[in-house]
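Take a look at this one; I'll ask things after.
A protein chain is absent from this complex, but the other protein chains hold their places.
Take a look at subunit A:
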Amino acid sequence: MTIRILDAGDAALTIEFGDAIDPRLLAAVNALDAAIAARQAAGGLAGVIETMPTFRSLTVFFDPLATSRAGLLAELQPLFAAAEHAAPPAGRRWRLPVCYEGEAAPDLADTARAIGRSADEVIALHSGSEYLVYMLGFLPGFPFMGDLPEALRLPRRTEPRVRVPPGSVAIATGLTAIYPWESPGGWHLLGRCPVPLFDATRAAPSLLAAGDRVRFEPVTMAEYERLAAALAAGEIDPQRWLVAATANETGT
């Protein structure tokens, strides 16, 4: 594994483990992240504000008044070894409801046409795989998940949408995601998930974490609406879609 140190301005460093979307790189990123957290808990790494794990790199944000790039790097380097032979994160296993019908699925027909399959086949492909949450970012709680079945891989839309509705379940390249918030977006929208992915009042505001595994379960529009209303009224706890506390357990 070749580690590259990249400057991200005077207050951040990016430690890059490779240039691919690969669970082995994610394991290395998470292992370094955990090693940094452990050093901080032991009183080390003064000046480190926070870290951001991504598909293939870890960005370390620091206070340039409290440490320097050179000083920080000297402290970080011994931790890189921990990343070399890291095991994949345990993660949790989720099964999230998705409505693939009507206005909830504005790009379903175009996607089916683009890959030469029926809409039902697209739904079967998308809901037939389990996805790894590689990272959270772009928007609060936005999960980048992979890997899509080969047949579903499409480039982003040539015309990004100005408004993607919250809950939109989308695909692009080899990835799938759920938009927790309304935002612009260039991915293909296949469905909608009623479960809120981000709630600032929860101790862990993001429902999903890097390393979790997610499978989608098709629901009708009527069921989607029933779930959305019950969730909005606080009658359902989103934890109900947690299938197993670790990905190694068998889902029910």
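Operating definition for what follows: a residue touches a chain if its C-beta (ideal position, glycine included) is under 8 Å from a C-beta of that chain, and two chains touch if they have at least 3 such contacts; residues count from 1.
Heads up, the rule we're going with is that contacts and distances are computed from a predicted model.
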item	value
Omitted chain (choose from "Lactate utilization protein C", "ABC transporter substrate-binding protein", "Biotin-dependent carboxyltransferase family protein" or "FeMo cofactor biosynthesis protein NifB") - UniProt protein name	"Biotin-dependent carboxyltransferase family protein"
Sole residue of A:P64, A:G102, A:G128 or A:P149 that reaches the chain not shown, by the stated touch rule	A:P64
Candidates A:I115, A:L139 or A:L231 - the one touching the absent chain	A:L139
On subunit A, residues whose C-beta touches the chain left out of the figure	6-12, 14, 16, 19-21, 49-57, 59, 61, 64-65, 68-70, 135-142, 144, 180-181, 183, 198, 200, 205-206, 209-210
